[in-house]
Every structure is written in C-alpha cells, then in structure tokens.
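Can you read through this structure? Questions will come right after.
Yeah, one chain of the complex is gone here, protein chain that is, but the others are all in their spots.
Naming follows writing order (A, B and C), and every chain is counted from residue 1.
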Amino acid sequence: MLKCNINGVDLEVPEGTKLIEAFLKAEQKIAHYCWHPGLSVAGVCRLCMCEIEGNPRLQIACNTEVQEGMVASNQSEKVKETVRWGMDFHLINHPLDCPICDQAGECGLQEQYMEYGQYTPSMAHAKVKKRKVVSLGSKVVLDSERCILCSRCVRFTDEVTKTHELGIFNRGDKSEIGTFHDKPLENKYAVNTVDICPVGALTSKEFRFKQRVWYLKDEKTVCPGCSTGCSVKVYHNQEGLFRVKPEYDAEVNEHWMCDEGRGVFDWVNRQNRQSYSVNAENMEKPSSSELKLILTAQQTVEEYESLFEYLKSSNKKVEVYYWKNNPDKFDDFDNLLIRGDKNPNTKGLLETAVKHDITLNPFSGFDGFESFEGDIWFILPENKAVYPLYEQYVEKALKLENNLTIFAVPKVKVDKTKKNISILPLKTYFEKDGHFLNFNGLKRQLKPGPLQVSSALALNEWVSFVKSDDFGDQVDLLSKRKSEGFRKKNEMTQTGGGL
Amino acid sequence: MSVEVKRKDQNQSWLLPSVLSGMSLTFGKMWGNLFNRKKMPTLNYPEEKYEYGPRFKGNHVLTVKKDGSLRCTACMLCATNCPADCITIIASEHDNEEVEKFPIHYEIDILRCVFCGFCEEACPVDAIRMGPEWQSPALNGGSFVYDIRHLAFRSELRGGIESRLDDAERHKAGI
Amino acid sequence: MSKAIESKLLTEYYDDPHYMSFEGYTKRKGYEVLKKAFKMKPEEIVAEVKASGLRGRGGAGFPTGVKWGFLPKNDKKRFLLCNADEGEPGTFKDRMMMEKAPHQLIEGMIISAYAVNAHKSYIYIRGEYTDCLRIVKEAIDEAYAKGLLGKNILGSGFDHDMDVYSGAGAYICGEETGMISSLEGLKGQPKLKPPFPAIQGYLKFPTIVNNVETLAAVIPIIEKGADFYKSLGTEKSTGTKLFSVSGDVVQPGNYEVELGTPLMDLIELCGGLKPGRSLKAVIPGGSSAPVLTADECVDATMDYENLSAKGSMLGSGAVIVIDDSHSMVDLLTVIMHFYHHESCGQCTPCREGTGWLEKLVKGILKGSGRVEDLDLILRVANNMKGRTICALSDAAALPALSFVEKFRLEFEQHIRTQSPVRERETTSHA
Partner (left out) sequence: MAFILKDEDKNFVLEELKRYESKYSAIIPSLFRIQKKEGWISAEAVSVLSEVMGLPEAHINEVLQFYTMFNKEPVGKLHVQVCTNVSCAMNGGRELAKKICQKYQVKEGAVSQDGMITVTRVECLGACDKAPMMQVNDKYWEDLTQESAIQILEDLKQKVVG
C-alpha cells in the first residue's frame, strides 16, 4: 500500500493505482472524459489535470501512477483555469443541440460544464461541420459533431470485444469516429459503446427518443438473461421499463453487458404480461393426490425453497420435471459474458433441489403424460424468447385434460370455457424479492421494484396462498387490487429541480 | 391603542343628494351609450370579440417553419417545465438528418393548463407561443385536449403573434 | 564583428559527388571510425558521447549520451531508430545529409547501435523524400554486401540489421513517439509519456530515437575524441551544427558552423539580405520556434542557451530570415494553417485550439478581425501550451504568442486598415 495525499485527504492505495483513481477514492471531484476504469489509458481529453508537489508542470491524473508520499491537488487556480479552458476546447466545435440530443440529462459535457464551465464563450467562428445521424449498424447511431473524440468506443472494440469495427479517421479537427463502410458495428456488445460515450455522439437505436432520461428512475438488479447474472440497472417510470444498463460488478461483468441482456426489460412491461388470473378457484378444490410439476431455472432460490417445502409437506406423489433451454448449447460461453444457459438461477435450482432431496427429471415434452390423471403445475419461464420450444409446449399443455395450473409471466391465451386450466400471473425478476445463484455460485440479490402488474405474485407467495385455507378470498382481494395509476409525473418540478 | 370615532356631520345624514348624484351618473352614462355607441366600453360578446394586446398570453400556438413543418424538436422541455403537467409529447425520428427529431404527437390538456407561460419560456427553438386566443369552449371532455392540428398552422391568428417563423429571415433580422 | 567561417566537421567532403557511394566514402576515411569504435567497449562510447556534450539535433536538444544512459542495463532486445522524418518547415539538412552521405549516417548508426547494444535499427524517412529513400536503401544494401551490416560486422562479433521505413506524410511523425507509432503501423499519434521510449518504445521494447545529424555527429566524436568536440562551440552547446537558412537571404542553403556563432554572422555567411531590404524578423529554429525581432537578432548567437534566454529556441536549426517586404499577419496565417493541418487530433486542446487559432488569424488577415481577437489569440495559445501529450500544441502556440506579442502594432495596424468599421465599433465599446 502507498500513502498519498489528495487535496489534503490522506489515503492509502494499492500499488499501481492511477492518480485519478486515488482522486475518486478520496471522493474528490476531477474532470475527465477519456479515462474509463475498464479501458486502457488514452490521456487525450487533458482534463484530469492536477498539480503534483515537486513537479512544475501540470500532469494528467489518469496517466500518473501514485508514488509513495505523493501530494497531489487540483484545487489551485492554475488547475481550475486549465480545466476551464480544456472544457472550452471541447465545446468550441460541439453543436449545442442538447434539446434534440438523447444524452441530455446524463451528458458528461452538461454535467462537467456546470462545474468547470467558462460560461462566457469566446468562440465566434463557424463550427466544423461533420456527419450527423450516421447509422453504425443495427443498434447504434453516430453524431460526429457531438463527438469529443475521447476514443473510449474505439478502445472498447479494440480491447474488450476485439472486433475492431471502429476507428478514428482523418486527423486534426476533422477527425471522425466511424466504421469502415462495409463492416458495421455489429457485435454482441455494441451498445456498451453508447454507455461509455460521455456525450451524445453514440446513441442506442432502441432507446432513441423513447424517453427523456430525467423522466426515468433506475433500480439496481440482476440481469436474468443468462447464467452469468450481470449486475444491471433497469430504468423505468410509471409508463413502464425503458432500458437496461450495466452496473459495475467486479466479480461478474465489470463494466459491461451484452446487447441481448438489454432486452430483458421488455417482458416486464404490462402490455406483454399475463395480468389477471384465470380459474384461480381451481386451486381451492380438493385435487388429485398426484402432481407433476414442470419448472425452469428462472425463479429465485426463495421460490424454489418454498415450492419444494410445500411439495415435501403435501403428502402428494410428486414428480418434478426440469425444462432446459437448448440443451445442446447449454454450456456455450463466448469468453466474455454470454453463456448458453439462458437461465439466471440454474445453480440455485440444482442446489435447492439437492437440499430438499428432489429429483429433477429432464422435461422433453408431454409425451409420457397421456396416461397421467393427476394435477399438473406448469411454471413457465419469464424470458420465453430463449426457449425455442416455448410456444409448442404451451400449446400442447393447453390441450391437456388434466387439472392444469400455469404460472406465467407472459400472456397465455386460453379458452375460458376450459375449466380445467387455471392461470396465475407471476412476478418478474424486477418486481420480486429473492436471490439468484449465478453460474459459479455467486449470490446476487434482487430488489423489488414497482409492481407492473398488480395481480402478479411471486411463486412463493402463490404457494403460501395455496397452503392457506382462504385461498379463494385472497385471490378475490388480489384481483380487486387496482393497478397503480400511471400519469406521467413531472419529476423535475416535483423534486424542485436538481439537474 | 385608541380609536378615534368620527362623528357624522349634519350634511351626511341627508341621503337623497347622494342617491341623486349616483342616479345622474348612471343615467348620464346610459344616455351617453345609447346615443354614442362608439364610446361604449362593453362588447356584444360573442358576436363581437375583444382583441388583446400582443403580449396577451392565451391559448398555445405551435409555430411552423416556412415549409410548413413544425418548429418543435420534441425536446420535452415544455413538458418538463409545465407545473400543471398538461403537455404530452411523443417524439420520433425524422428522415431529414438536419431535423433529426420531431413530435409525432403533441397534446395540451387545456383544462389542466394554468397559463403560466413556462412552456413558452422553456422552449429553446421558439416553437410554442401563448397566443391571442382566450376562449376554449368545447362540447365534450376530449375536445379540451388540443392536438397538433389544433395547435399548429394558425396563420389566421391576429393579435401580434407570428405562427410562421423562418430561421433564415430571423437570422437576417438579427434574432 | 568577425566574419563567421564554416567549420565543416560533418560536411567536409559533401562537395565530392562520389562521397555518396561506398567507394567514394571509404576513400575519404569512411568506416575507419567504425573500426576504431569496435575496439572500444560500448560503455566507453556512451561515456565519450556523454562527455562530448552532444545534444539532440532534431529539435529538443536533449543530451544524447544521457538519453542513451536511460536504457535498462540488461541484454534484452532493443531498437535504435533514426529520425529522418524531417518535417519542420524550413529544415532541409537531413535531406542533404542522406542524399550526399548515406554511408556517413549508416556508419554513425552502427557505432551508436554498438554503443547501446541494439541489433536492429530503422531509418524512418519521410515519404516525400523519395530520392533519400532510394539512396539510403541502396547504401544499406551496399553495406550489407561489404559486410558492414548483418552478422559479425568486421569480425567484431557484433550483429546488426538495418532497414528503412517510409513515412507517408505527417509532420507529427517527427515527434519520437509519433514516429514509433507510425513505425508500428499505427496512425502517427504520439504516445503518452511515461513510459519513455528508452524504457518502452517500439513494440514496447526499449528504443533510442536520434536525429540523422545527431547520429552522424557521433563519428567525429569517436574519431577525434570528446575533448576535441567540446572545444568547438560554446561551453554548454558543444560542436558544430547544420543550419538550414532560407527565406530572404541571397544564398539560402545548409551551413555547418560552430554553435554559438552570432546570428548576424550566419546571415552574412549566406550572402546577407537581398539588396535594399532590411531585416524584420528571424525564426531561428523552424516554424515552431518563437520569432525574434530585428533588435533581438543583433546580439543573438546560435546556441541553445542564448536563444532560450531570448525566449526562443534553436530547434532543428532552420533559420527563416524575414525582411521588411513581408506581412507578419500573412506569415502567421501560413504557420497556423500548417499546425492546424498537421495536428494529429488526439488531444483536445491541440485538435480544437489549432483550428481556432487559424480561424482567428485568418479572420484578421481577411479583414473580419477585431483588436480583441489578438488578446484571444494570446489566451488560446497560452492555454494550449504544455497541455498535451506531445509538443505540437506548444509548437503551434509559441509562434502565435511571439508573433502577436512582438508585432502587435503591425497586427493592430492591419486590423485598422482592413476592417475600419469594426474597429470603430470596438473602440466605442471601450
């Protein structure tokens, strides 16, 4: 450990720490654009200037390693003046189209201008014109004029994905980010470039113009897209969920996530959900003593616990079937984040099953079910897109004559005259409490966010209903629970501003 | 604290003179208005309508460019700034990359509006203005929600408001 | 004032047209010094160069021996690079050296490589010098054929390979790390320092980068000893230097003189100013060096210390003489255009600042400028200086600062005559 002093704050940092990291660790403000903790040092924005004792020249903190006893500060007027001018140099050719720009509200330039801005612009000449609204591929749009050439995106494709699609072409103030014309930015991690872009130069086609970011709240959660279990932030408001961004997690995904995972918000939105229960009273009737249960690894450990406990205590003859997505691609891994196992909690399911001494039979369709007379519980996966046989199995299930209970997040279309089928809406990962175990057994906690479908319950909550005596009343109550009104509230005026 | 009580003097106890002076004023005006209609301060609403000054802040108008397209860029600053939360905008991608973003849906719930004018002030491109129109009658609730058709293309409006603004002309005029 | 004489240490035989061939070169004692060097230990050569006080001739003037001493003391792979990407406006000495005496460069490089124990070297020649490329390439082939390159050179047990690499038109590749980037096949953008090239340079190997003239100057140092070399020039600026004199002199060209020669003598050596003209200014070290006014020129001597004391620098030794027929506004526009054109675009202050400066100066030239713009130029330039990875932003800022500061009257005059209306406006504000 090295001792150093940052703006008068004494702290100890491990060897090899960059000065800028020490600044951030000491909770000192320091302007920066090009430096990103997950990428190599470029040192081109020249904003993280600081004074180091014993060095007459200002140094950039991102390319300086902390030395024993180093005393650094960025409080002097000289540094502040330099940073103000550094900001100005960034802005002289930057178009002021914040109103149109999707990044407005979370833009590095806006934020840092508040702190380090010059406020009296002295540039009175025509700005350099560059290309606008350039499609870099199916997911990302580029606006060269807004780009400050921090090179984060280029370094990302060079260092993280190693796909090398992006480059900075030309030189001087004509430099532009771009792809080579017949090789667009198409990789499975492309939208990360949008996240790391400190300005609005790169925007995501999916999220573009859907919402202004200040209308959104974020909720930290775990991506249920595959067994990697990246930590993510889900952005939502009363109208629903709008996007997912990665959250730093040193043990799992560091700063990144895959583009597939960015789609995990869609099935949470109420228009795609089973929003009411069908024939819930079936659950109350005395049922058969035999039960077949089909499940996937998309529920939390807590849900499996309570489910298995119930099965054990119910004195029924129970058979549990475990439905895997794509069994042949199940163990794939792309050496970065994406795994073939598209369930967030495979490890959790297997461990809980062992703990409760439950045998998991592989599920491969309803072929052996014809002679079976007892009850069937079918817990559908919430992320149905990764189950290629989903539609086929659901269709088959709906034709069964057994007393069938479907626990579903996605909409299930059912003939209402069929009294043997009951459908119970489930909560998604975004709405429930509990935890997942990822592929190597790391525990990741879910936090319940705002409920999107009011009658939805988590599996463990349904199980506790089933166990209780007044199941019917409870369901009635539940169906009367009104969906929360969702008029778009103006967050800014409500909180009294605070950009 | 003491209060001084004023005693009534003799003249004030006589009511008739005051009544008569009031009547003379009333009838004086009545005759004056009857025979000199031009000076009459009231209007025969709704046949006659009063035209307010150019600074009057009535119903909203969305300004348009010379080519007839909306000036609005759907930045949502008006909606953000609106204390009554009466503006709803849905943005979309424009084919022209110079425009980039435009509203495909712009609604003002005029019954919620408090006519504070914050939307006008928030607008960075002078796309919304408070106009000379001040009556907002309608037959059903839905008609109080004004959409683009109602808000824009109002070249017939008078009262000092321009609803058609061209950037080139404005630059020339030094705006 | 004593009339300066050329002291031809490097250019002694340049008049001989055969000097460029192997035969011609060996006839003039070529490759003799190499034999002498091989009898010395590498450390002795480094010590000798250090003792001679030889400073980098490319522009920065960093002591060569000290630079060599930065290399890690081990046997790991390392490279010697010769910087022949001569892009500084006004400089043409390396071109002449390579065209007239390629073997001199090769010999100097072998000695230097032996001293720093590098077994591979590259000569990075700017792409526009197609003749140089051809000549040097042929000379290298010749040297290979004669056993002066390759395995076990002259029986000394020292192996060395040499190659040329052509630049492709970028001023910034004259900066040593920019050159390393270019040689690595990247854009010629300078790299962050630290780590310095001597620790991590070409492909992360320790690398020494020296100018053509520096490497050639190693020969006389080894031949005649450090003491002799030190006896030339001044105390801190030892030896001789080639000055590329251009502009308004009668005989522009390369002149090798001792360091410390008075500037006026050097101009005299070039035949003086054109008849009927008077001196207005001199740029003493390539376009990036701050300009000297005629008054400052009088007692200026061409050495590192005197010029830096005058706020300018010796740079690459490109002396551009400007007489009273030229407008300083016009010349600054040319210089600013050059730096705007050549900024690599990496660091923000330089990328944006060079463009801004050009717009400002051009505005003044074209008549849309205002007196306030002069202050703005100073502020912009001051905030570009020393804020970037390499020295290009300094190189752009320094001439802007010196031109505007030293010739402010002329600039103001220009603004007044070109844009009288605006001028009235601004004064009325004040």
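The definition used in the following text is that contacts are C-beta pairs under 8 Å (C-beta built on N, C-alpha and C of every residue); 3 or more make two chains touch, one makes a residue touch a chain.
Remember, predicted model here, so these are calculated numbers, not experimental data.
Chemist: For the chain omitted from this view, which of the shown chains does it touch?
Modeler: Result: the unshown chain touches A, C.
Chemist: Could you tell which one of C:W68, C:F92, C:Y114 or C:Y229 touches the chain left off the display?
Modeler: C:F92
Chemist: Check the options C:S21, C:S246, C:N306 or C:T388 and report the residue that touches the missing chain.
Modeler: Reading the full complex, the residue touching the unseen chain is C:S246.
Chemist: Tell me which residue among C:F22, C:F38 or C:Y165 touches the hidden chain in the full complex.
Modeler: Residue touching the absent chain, from the options given: C:Y165.
Chemist: Which one, A:G167, A:G340 or A:G374, makes contact with the chain that was left out?
Modeler: A:G167
Chemist: Just the residue numbers, please: which parts of chain C touch the chain that's not shown?
Modeler: Residues 86-92, 94-95, 120, 126-131, 163, 165-171, 182-188, 202-203, 244-248, 252-254, 283, 287, 318, 320, 322, 326, 330-331, 334-335, 338, 341-342, 344 of chain C touch the chain absent from view.
Chemist: Where does chain A touch the missing chain, residue by residue?
Modeler: Its contact residues with the unshown chain are 163-171, 178-183.
Definition applied: only the chains that are shown with their structure count from here on.
Chemist: If you average the CA atoms of chain A and of chain C, how far apart do the two points sit, in angstrom?
Modeler: 54
Chemist: Give, as an integer number of Å, the spacing between the C-alpha centres of chain C and chain B.
Modeler: That pair's centroid distance is 71 Å.
Chemist: Let me have the rounded angstrom distance from the C-alpha centre of chain A over to the C-alpha centre of chain B, please.
Modeler: So the centre of chain A lies 46 Å away from the centre of chain B.
Chemist: Considering the complex alone, what residue numbers of chain C touch chain A?
Modeler: Those residues of chain C that touch chain A are 170, 187, 192, 194, 340-349, 351-356, 359-360, 363, 376, 379, 383, 386-389.
Chemist: Residue numbers of chain A touching chain B in their complex, please.
Modeler: 97-100, 104, 132-133, 208-209, 212, 214-215, 487-490, 492-493
Chemist: So in the complex, the part of chain A that touches chain C is made up of which residues?
Modeler: 41-47, 49, 57-58, 63, 81-82, 85-86, 89-90, 92-93, 122-123, 125-126, 128, 148-149, 168, 170-175
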